[in-house]
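With one protein chain held back, the other chains of the complex are shown just where they sit.
On to subunit A.
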Amino acid sequence: MSEMIATRDAYGKALVELGRENSRVVALDADLSGSTKTAMFGKEFPERFFNAGIAEANMVGMAAGLAAGGMIPFASTFAVFAAGRAFEQIRQSLAYPKLNVKVVATHGGITVGEDGGSHQSVEDLAIMRALPNMTVLCPADGPETAAAIRAAAAYHGPVYIRLGRSKVPVVFEGGCDFAIGRGATLRDGSDLTFITTGLMTAQALDAAKILEEGNVSARVVHLGSIKPLDVDLVLKAARETGAVVTAEEHSVVGGLGGAVCEVLSEGYPVPVERVGLRDVFGQSGTAEELLAHYGLTAGHLVEAAERVLQKKK
């Protein structure tokens, strides 16, 4: 059993470390600092922490101004409010001017759980991915989150980083050598490839083990960087395994599945199954119940693999 760490906890710690190393790192929040974990930064660097109150649009605008004044702002709220409520502010005040702001959106996906569909972001990756100049990251676990936060700070430009609420298994046990735009092959295989992001990567590794018992060899490619996408790694997987199953805690419309299909249909068409929410909103329930209800478990990935292998023949 691997260690369980919530990506938002890893973010809080990484942000404090960055704050110690670089006095230009500042943090903003919109009254959710205890949940997003920016409160850890605020406690250590009160003069560099700005709580915007329940005013996400203004938070993003302030972050833009701070970046224009030479700071490296990390602005956090729940994904549904960041990509939703403050979308146009992110577009006009951050992405269009290419300002050096990191929007770290926590509580992404349906595993927010009991708060229900109003608080579950199933479309944020699609929205953010459509913005020119925007980099979109979705780490799998705690270590990758820490590495992604560090990479985002070192990169000059707007970045959207999607994190979760619940604890997730550690996938990168030996640490993570993260680079924006680069994916990671976590398991080799020859019959099909799972291309996954966020917490679905852990499910894909479990699914690959189950398939192995049935003599099916599944590769697992994790894409912590949704944009830019590691096009070479995706095409290589398609060429070498001939079938792809994408999996994301997000709608199948416009997110990882959409991005991978765009690459494959232009570059090397192979059969694809997309695992994700089938163009529906979520609902209340525990994280585990919701993953099961919406078909996002290792078992569902095994079924998707069997379907894609049928299409391959």
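Methods note: a residue touches a chain if its C-beta (ideal position, glycine included) is under 8 Å from a C-beta of that chain, and two chains touch if they have at least 3 such contacts; residues count from 1.
Note that contacts and distances are computed from a predicted model.
Missing from the rendering is one chain, named in UniProt as "Transketolase" (options: "Multiple sugar transport system substrate-binding protein", "NADH-ubiquinone oxidoreductase subunit 4L", "Regulator of protease activity HflC (Stomatin/prohibitin superfamily)" or "Transketolase"). Screening A:5, A:67 or A:247 for touch with the missing chain picks out A:67. In the full complex, subunit A contacts the hidden chain through residues 26, 47-48, 50, 52-53, 55, 57-58, 60-71, 73, 88-89, 92-93, 96-98.
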